[in-house]
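Note that one protein chain of the assembly has been removed; the remaining protein chains are unaltered in position.
For chain A:
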Amino acid sequence: MGEFVIKMPDVGEGVAEAELVEWHVKPGDPVREDMVLAAVMTDKATVEIPSPVDGTVLWLGAEVGDTVAVKAPLLRIQIAGESGQVTGDDEAAAEPAPKAEAVEPTRAEPVQQQPAQVRQNRAPPAEPAAAEPKHAERPVPREPAERPLASPAVRLRAQEAGIDLRQVTGTGPAGRIGHDDLDQFLARGVQPAAVPAGLARKTATEEIKVTGMRRRIAEKMRLSASRIPHITYVEEVDVTDLEDLRTTMNNGRKPDQAKLTILPFLMRAMVRTLAEQPDVNATFDDDAGIVTRYGAVHIGIATQTPAGLIVPVVRHAEARSIWDSATELTRLAEAARNGTAAREELSGSTITITSLGALGGIVTTPIINHPEVAIVGVNKIATRPVWDGTQFIPRKIMNLSSSFDHRIVDGWNAAIFVQRIKTLLETPALIFIEG
């Protein structure tokens, strides 16, 4: 009998660790060569790990959601050796016990088994699961209609505390709920809500483990929001002329040209403005204390996909015409939604645009795409009455809500940046005038 250890493969591109997002096997499962054992996820890509051997799964080295360093053991598979080996039988009988001991601490506290660098990438206090008692993770299944099993004293306490015992996990025999279980439940801070008579109270809760894409987004947002002191500046832009121009251009577009939205115009306006304000087209490495300004304008476009928010990048926007920008935008958005965007298409932006289109609202407070220093948020276009000096006239008004890293960009500069874009968008001919 032999043992085969599968380690976290090097998924390339300098990635030092990957998140385990799915197990396809559990200890004791037989596996065959090429059978998919697990799925791991790097920053952008999900990789399936196949089994190189036939055998039986002995143990799993991580739980779903754990970050595992490259080359760290991921799972062990018992593989069949030559039968009839005398010593092999003895070993087989003696082996499982010490192994199980070795495995248990690893599984119970996977974090501590990881190298320190991996630990840093975990959201520090947002992991109450680790502090929770083990039993909370394997509740006794109970039919929804069944009455919770608890003594009268426990039920009375629950009533007085306004707790629906059906929500409490019983750890006693047959799933019986004891005072301890109630304590545990109360400690988790359930707030009973007073509900007016006649309306039914819904007390169901659902715990969803934050993994994969959602976890990437969560970590990224935490990083941005906790590290960057944001200043958000909102200004309204009269886009009546721009919309007229856009309509005219769209009416005259060639069949191979993508339909123009407002974004290519905004991108061009940003490119022009950034040429005068290179401090806004930058990334800030605050650990090293270095701001990197870029000649290139790589514009990230925040995009909603079925899996969540991702940011494909229109590279070298400064070198793209308005039509070229539109084509690239369309292509990238599609690739992002289909999940076919390449890794380099999803990283390396120097500034970001976020737009919810018709859902854009009046004002947003965009969060900067770390380590960038600025993000431009596009709100919806609405026709509003504007006083032209003698009368109200209907004008198409759009707000821009833009956030800046206040450590790098002063409020004054932020305002200048937005005002310059405003000027360009309100007189769109300026976008196209050279020099």
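Heads up, the rule we're going with is that a contact is a pair of C-beta atoms (placed from the backbone, for glycine too) under 8 Å apart; a residue touches a chain by one contact, two chains touch by 3 or more; residues count from 1.
We adopt the following convention: contacts and distances are computed from a predicted model.
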Which of "Fe-S cluster assembly ATPase SufC", "Acyl-protein synthetase", "Sulfate transport system permease protein CysT" or "Dihydrolipoyl dehydrogenase" matches, in UniProt, the chain that is not displayed: "Dihydrolipoyl dehydrogenase"
Touching the absent chain when the full complex is considered, from A:151, A:248, A:321 or A:365: A:151
Of A:173, A:252 or A:389, the one touching the omitted chain in the full complex: A:173
Contacts of chain A with the absent chain, listed as residue ranges: 147, 149-152, 155, 159-160, 162, 172-176
